[in-house]
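These notes are about the structure you will find just below.
A single protein chain has been omitted; all remaining protein chains appear in their positions.
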Amino acid sequence: MTLALYVPTGSPVHRAPAGAKLLTLVAVSVVVFAVPTLPVVGGVLAAVVLVGLGVARLPPALLGRQVRAVLWWLVALAIVTGVVGGVAGAALVVLRLLALVLAAAVVTATTRVTELVAVVEWLCSPLRVFGVRPARIGLLIAMTLRFIPLVAERAERIREAQAARGGTVRGIRAWTTTAVPLLVQVLQMAHTTAEALDARGADDDAPPARPPSRGRR
Amino acid sequence: MKTRDLAYVALFAAITAVLGLVPAIQVGPVPITAQTLGVMLAGSVLGARRGFLALLLFLVLVAVGLPLLASGSGGLSVFAGPSGGYLYSWPIGAFVVGLITELSWSRYNLGWALLANVVGGIVVVYAIGIPFLALYGDIPLAAAFTGSFAFLPGDAVKAVVASLVAVQVRRAYPVIERPRRAAASQ
Partner (left out) sequence: MGHSYGARTVLADLTVRLTERRVGVVGANGSGKSTFARLLNGLVVPTEGTVTVDSLDTRTATRAVRRRVGFVFQDPDAQIVHPTVAEDVAFGLENMGVAPAERAERVAEVLTRYGLAGHADHPAHLLSGGQKQLLALAGVLVMRPARIVLDEPTTLLDLLNARRVALLVAELEQSVVVVTHDLPLLEGFDRVLVFDTGRLVADDSPAAAIAAYRSLMAGRP
């Protein structure tokens, strides 16, 4: 799995349990909304930066990237809130956004994907209502990561084939003439994948899947 | 859930990710991406339950740190940002698209498809995304609402594309009625 956003430094923050980090993140977001005063929100932001750079030893550039990603939002929100609520209001909104985004970035950068997936499996237990077995989450993730390059590749092939036959490459028509055959192809592929998984015992712990026979003999 | 349903769910999570590779048009602070097309298609093709799960799975992958969003971003920070509400709305939007699609399945046509995709893929998404933005930025709902109108033309085009595609896929590979038909033939 590509861990584009995980930055290993072996700090105490990295070693802290993923569940605890996520809970802290939730706490941070509750506090900055529940107590909307400059000292509290500013303090939270300072603490987040301190933990991220000082304790977790994350590269400052990483946090900088996260800020740049929301820069436009920062400017737009600052202008709108500035007009409505003055400079203090604008500062509050901006600091809050920074605190939230950076806190989330610190958790993501210090927690392995596998740990987060384990927390996700635990969080997904209520989804049993929808008939999802939490143990299947790993399989779902693996299948998705597998399908991403396959779908992209088949889309490209269909576009090429249509271009070769002089098809349109722009506009709504191009979208539908690509999407329909693509979807039919990949749905078929997903079906075969499921069969192949079943053939290797994927549904072994599932309840009996077949409806009663209506055979004529 | 059968393995086949899991595969369909994973497939539409993947399709939503691939739609993120389509270059976004930047309008102000917000990139207009093709990814909400994934919301509409997942609901239209898979129905409510599997469509919901497909988008939820997609968000889980984003949350655990895979850079699958159109901007190449991912991780928990996107959920903590001002546009987080739009992300949260995706699974619910797909569910509503799927629900309307399933209810109209026997007489499904372009009109029903458009209704489903507009209600689930646009109305629901805005109804969750805009108040979230207003609350988050401490700005009046009206201001957030006006700002979001920049998305409307793009979203309308997506709803049309999704509907045209959904109607044709229903004829070629009907996933929603498949289980019933298979049950009847076995």
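Observations, loosely collected:
By letter and in written order, the chains are A and B; residue numbering begins at 1 in each of them.
Note that contacts are C-beta pairs under 8 Å (C-beta built on N, C-alpha and C of every residue); 3 or more make two chains touch, one makes a residue touch a chain.
Owing to the predicted nature of the structure, the values given are computational and were not obtained by experimental measurement.
Interface note: of A:G10, A:P39, A:P126 or A:G201, the residue touching the hidden chain in the full complex is A:G201.
The hidden chain makes contact, of the residues A:A18, A:L58, A:L74 or A:L145, with A:L145. Residues of chain A in touch with the missing chain: 1, 139, 142-143, 145-146, 149-150, 189, 192-193, 195-204, 208-210, 213-217.
One rule holds for everything that comes next: only the chains that are shown with their structure count from here on.
Put simply, the C-alpha centre of chain A and that of chain B have 15 angstrom between them.
Across the interface of their complex, chain B is touched by residues 1-6, 25, 29, 36, 66, 69-70, 72-73, 75-77, 80-81, 84-85, 89, 92-93, 97, 100-105, 107-109, 111, 113, 116-117, 120, 127, 130-133, 136-137, 139-141, 143-148, 150-152, 155, 172, 175-176, 179-180, 183-184, 186-191, 193-195, 197-198, 202-203, 206, 209-211, 213-214 of chain A. Of all residues in chain B, those touching chain A in their complex are 1-4, 6-11, 13-15, 17-18, 21, 28-30, 41, 45, 49, 52-53, 57-58, 60-61, 63-67, 71, 73-83, 136-140, 143, 147, 157, 160-161, 164-165, 168-169, 172-173, 175, 183-184, 186.
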